[in-house]
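Sharing a structure here in structure tokens format.
For this depiction, one protein chain was excluded, whereas all remaining protein chains were kept in their positions.
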Amino acid sequence: MNTRQKSKIIYSWYGKPTSSDRKLRTLQYKGILIISERSRTETCIQLGEFILVEGENADQPFVAQLLDLYEDGAQQKRAVVQWFSHFTEIPQNKRKLLKREVFPGEVFFDQVSGYDTDIAVETIIKSVVVTPLRLGEELPIKFENEKTFYVKQSWDGKCFKPLSPDIFSKLKAANKKGSGIPNSSNSFISSDLTSPLKQETERVVRSATKPKNVELEIESKHSASKSSVAKERHSQRMANAIKTPTARKKLQLNSPTRSPKTRLLGCEVLELLDDDCDTVAPLELSATKRKVKFTGILGSPPKVPRANDKSKSVFDTAENWCSDTMQLSPYNKVKDCSEKPENLKRKDDNIPLTEDQQLSIQSLVLTPRSRRMCAQKTSARIAEQISILNALNQEEDSLSSSDSSYSSSSEEEEDDDDVLCTPEKETKSSRTFSTPKSSRRSSVQTPAKTLKKTPLPGTPKTPRNATPEIPRRNHAAQKPASILEEARLRLHVSAVPESLPCREEEFQDIYNFVESKLIDGTGGCMYISGVPGTGKTATVHEVIRSLQQAAENDDLPSFQCVEINGMKLTDPHQAYVQILELLTGQKVTATHAAELLAKLFSMPGPKRKTTVLIVDELDLLWTRKQNVMYNLFDWPTQKHSKLIILAIANTMDLPERIMMNRVASRLGLTRMSFQPYTFKQLQQIISSRLNSIKAFEEDAIQLVSRKVAALSGDARRCLDICRRATEICEFASQKRTPEIVRMTHVTEAIDEMFSSPYIKAIRNASLHEQIFLKAILAEFRRAGVEEATVQQVYHQHVALCRIEGMQSPTVSELMGICSRLGACRLLLVESSNKYIHMRVRLNISQDDVMYALKDE
Amino acid sequence: MSKRKLKESSGANGECISQVQKILRERFCHSYATGKLFGTEQQYRHLLELLKRTTVHGESNSALIIGPRGSGKTALLNHVLKELKEIKQVSENLLEIHLNGLLQTNDKVALKEITRQLQLENVVGDKVFGSFAENLVFLLEALRKGDRTSSCPVLFVLDEFDLFVHHKNQTLLYNLFDVSQSAQTPVTVIGLTCRQDILELLEKRVKSRFSHRQIYLMNSFNFKQYMKIFKEQLSLPAEFPDESFGQKWNNNVQHLSEDKTVQDVLQSLFHCTKDLRSLQLLLMLAVSNVTVHHPLIAASDLHEASKQYRMDSKANIVHGLSVLEICLIIAMKHLNDVYEGEPFNFQMVYNEFQKFIQRKAHCMYNYEKPVVMKAFEHLVQLELVKPLERPSVRAQREYLLMRLLLDNKQIMDALQVYPNCPTDVKQWAASSLSWL
């Protein structure tokens, strides 16, 4: 990461090097000392203790056991760990293997190979407690210690096994040792923080209707406090990444002088909570979660119901939101009194502030600002229905200067239905147990979740978590009755064939490319081009499908696949949003998404899978500064990004034409172009689709494929023609028994699709319209230019009429004629307000017109 | 039938006159919904089959209905839909989305409208929530989740299709066609347009995804059929309440169709345009004259109507000009003759006018330049004269370059009918450049 970050927290060895390896020039140590400058707290973590390690996102630090600590030749502090998996890190499809419900805070002893157990010490957050349980043993219902995990079973990527006794005992032992550590910084914070929490939760238990709710809130608190440190760091990181108004500098000034017993602190404590969830709003700390901690701290009864019905309706959330943001002052007064005892308590045991309070102080420095903003902003917007959305945005904006709007709203939304586990949703139940991250994971799989953003929270009638779906049909779709119908069904472009004929070698190349990258866990991109309808996208999908197959049965390291399509974006920058959403499920503004992604791909995630990104219709991601393309192709070049990009577009020389060098060079030279299908291939495609259905004459098929191959080599065209042909055939042979498609039908279909309509149009035009065309030709001949004004044509027209001996139209009528011809684009005409001076041109060759008018 | 007989018979039926009015007006003014179809059986069959397959088999499709304005594209579609609706199995599982290029002028609006008409879950009342991007994702997601057999087919009707082509990146079209070509919710996209070159407007990816079904409507009928249409359009239905009058009316229509003047009128209209709307307009004018005292359409009515219909609008306007303005017009005409239609400015026109006055001082009082200027500007206001470029502050008005939006023929015709026009002016108009 960055230097400022390092300056915050210093990692130093605890004690002397125990052993040293001469030839490896490594020094073993028995403990690591984590000193956070600001708080002047120092935490010692020793071998065998359980630790939290930074993950991709702060809410979900990994759990691990510290096995070894050493400093390698390059003075890099390294640690060797034994991983534990959260239930949610286990692939969706494997989860059912665990036959039982999962406790909150249950982890699994991780025996999956492939995760590197050698991590940088800097990624260690703090120590935690992991208590092993026997398989039968119930989870002790007690929440005093937020940072306790329970391990019952081990997970080796295939199945869940009960812990083998020796592991079990080892863990036990480790635990004892771990808890014995005197100055593990967490003990007291838990004690003073959690007592109110406890009462509160009990209250919740009573008041809450669904037991799930309780678990959830507990869960949320759990993860919240557990990872609060991570969050703080994370938020700092965010802050550094996105220029926060200099919160931390202030902090340095303030924190020493700040004495806990200032009258302020009361409300600050509450603000800091209020605020720290703002700080991490981008990280999707759920509104409710905040609420709970909130009430937890000040333990004031009136708040609790609010906390709950908050989780019930978004609107209330909204209300509270503004109330929080706007009428903070009255609010605080109430708190102060209720806070007093706690302050006192905190005062008399004045040990150095822990990270948590650290966080508080930091955030309270920026509170006044953010509060002011919210206050004024919301009061300004109070008239509007959507004040909530705005309020949210401003809070977020005050931290991350990210511009556009909807992200925060969406977070709100997501969190809400994290909370309210509506029974009709199966996915929910699992999700309520799981930590926010998991909800994200699952959201990738279940589309229902990915889209719950659309409604603005706060507008009263907002439908919560709208699920996008088309109503079902009332009558079952008919099965194809005749051969022809069957054929038509198979010939439809949408029908997915068993295999893609005639694209074998392209398939192989792409497959090999991706496979190799997957195996050696690096990134890279490939550019695939070809005219429309040559099966680019189809092939790529095929590749991914079979790769996933391979991954399923562990021939390959598992990977996650993400697809975006330039044509399905309203704006190139939306690409970031979609990618991020598909990867992590968070919905943020484009700019913010870009930052998060950049971070994600630049930083070594110890347990991150490789990502395969399919970018279809690449050329539409073009922007003037081309930053979207640049980023896309820049990420794979990063050391740690396990990102493979397959870029699809339909022009071969796209990189040369529209990309600037820096982009093109990053795209690299791994290219592949799909040639248009030859008529043999098309033939094969058709027959393979039709397989064994005798609906077409051989040479009928051949005719189609030859025709199409000559025109475009577009498979879609080919299939469409065939389909149309079957219809015509059906149509022709209604009376008699359905025959098979013959040449005649095919030919009819073909010229139905490809014959130019102009001739027919001219022949069916009215007499004067035809004369007008003649007049134009005459005028062109006279003037010798391919353009004339209506006035000139008019004169010609009158002359012609005189010859024909029919009354000539008035100018008005002539204008009408002209505009009619112009409307169906036989002519190209200027805007009509030039009247007789508007210039006219033919939209077809003179010969065609002549030909059309000739044989009348 | 004798005149008086007609009178008393008509005296009674003020009621059924209004009936007639009602029926025929509905037919003429509301044709897109209720109008009859003429000579489009084949297209009708094609479209019907297409939509049937969509609804019954859940087969996705896309087609364009192309034909000049007033050729009954909308009417065709409406008829097909009406027939489909009668099939129960269809009517219950078909969602219709009607878009119009005139209304949904960009994809943002279009998406909102689609979502609204689909009544997806992000719609409340008639409010659609979310931004453009979100709506798109939402809609696509909705469509992607469906599949051929289970989910309800959606019919997209895009009127004024050519206007959708100009939306940014043709995003909407691409996505609709893409859905129609992939195993998702079955959709059928029907585009209605009057542009023959529509396919050339489609971006190549969009084009590739469009199944090139084009249903062409050209009013391909000769005059005989045209007469038949005329009769059908005008005659009352059999189930008309007052049979006797209905009979009378229809006979009269029959007579009309044989009348020479009527045939001439229709002939000239037919020559000018085959567009049925203009026929309906003509009939509309005629029918509107039908009253209790004048219960049956006479040939004269049609003739009047056609006169009203055929008059040259500019000539009308010229007819209303003051003599001074006429003089200016004539001056411009001469300028046009001299300089082969090069643009002119007021100064020149005034100069010409002066010359005329000097020659024929007695016939007209010599007006001050500003007065003439005012007259000139009135012409500009009527857009009989048009400045080449927008007048700017700095340019002098008298030197602005202008064009005359009238043809000599129009001017001369107008002068013939111009009320009490001084003869000298007439002569001047007629005179060639001889006097120079």
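Here the chain labels run A and B in written order, and each chain numbers its own residues starting at 1.
The definition used in the following text is that a contact is a pair of C-beta atoms (placed from the backbone, for glycine too) under 8 Å apart; a residue touches a chain by one contact, two chains touch by 3 or more.
In this text, contacts and distances are computed from a predicted model.
S.K.: Between "Cell cycle checkpoint protein RAD17", "Iron-sulfur cluster assembly enzyme ISCU", "GPI transamidase component GPI17" or "Origin recognition complex subunit 5", which matches the UniProt record of the unshown chain?
M.R.: "Origin recognition complex subunit 5"
S.K.: Taking the full complex into account, find the residue in B:K52, B:H255, B:H378 or B:K409 that is in contact with the omitted chain.
M.R.: B:H378
S.K.: Among B:Q21, B:S150 or B:N408, which one touches the chain that has been omitted from the display?
M.R.: B:Q21
S.K.: Going by the contact rule already stated, which one of A:C525, A:L613, A:A765 or A:V829 would touch the omitted chain in the full complex?
M.R.: A:V829
S.K.: For the chain left out of this view, which of B:K52, B:H255, B:H319 or B:K409 touches it?
M.R.: B:H319
S.K.: For the chain that got dropped from the picture, name the residues of subunit B it touches.
M.R.: For subunit B, the residues touching the absent chain are 14, 17-18, 21-22, 25-26, 28-30, 32-33, 69-70, 74, 100-105, 109, 112-113, 126, 162-163, 194-195, 277-278, 281, 284-285, 288-289, 291-293, 308, 311, 313-314, 316-317, 319-324, 338-339, 345, 347-348, 351, 364-365, 367-371, 374-375, 378, 381-383, 393-396, 398-399, 419-420.
S.K.: Just checking the interface: what residues of subunit A touch the absent partner chain?
M.R.: Against the missing chain, subunit A presents residues 811-812, 815-816, 819-820, 822-823, 829, 831-833, 835.
One rule holds for everything that comes next: only the chains that are shown with their structure count from here on.
S.K.: Using mean C-alpha positions as chain centres, tell me how far subunit A is from subunit B in Å, no decimals.
M.R.: Those two chain centres are 48 Å apart.
S.K.: Using the touch definition up top, name the residues of subunit B that touch subunit A in the complex.
M.R.: Residues of subunit B touching subunit A: 45, 49, 56-60, 66, 68-69, 89, 92-93, 95, 107, 118, 120-122, 124-125, 127, 129-146, 148-154, 169, 171, 174-175, 178, 181-185, 194-197, 204-205, 207-209, 211-214, 216, 218-220, 268, 270-275, 310-315, 341, 383, 386, 403, 405-407, 409-410.
S.K.: Quick check on the complex: what are the subunit A residues that touch subunit B?
M.R.: These residues of subunit A touch subunit B: 405-406, 447, 450-451, 453-456, 459, 461-463, 466-478, 480, 485, 488-489, 492-496, 531-533, 567-571, 574, 577-578, 617, 620, 650, 712, 714, 716-717, 720, 723-724, 727, 731, 752-754, 757-758, 760-761, 764-769, 791, 794, 798, 806-807, 809-813, 816-817, 820, 823-826, 833-837, 843.
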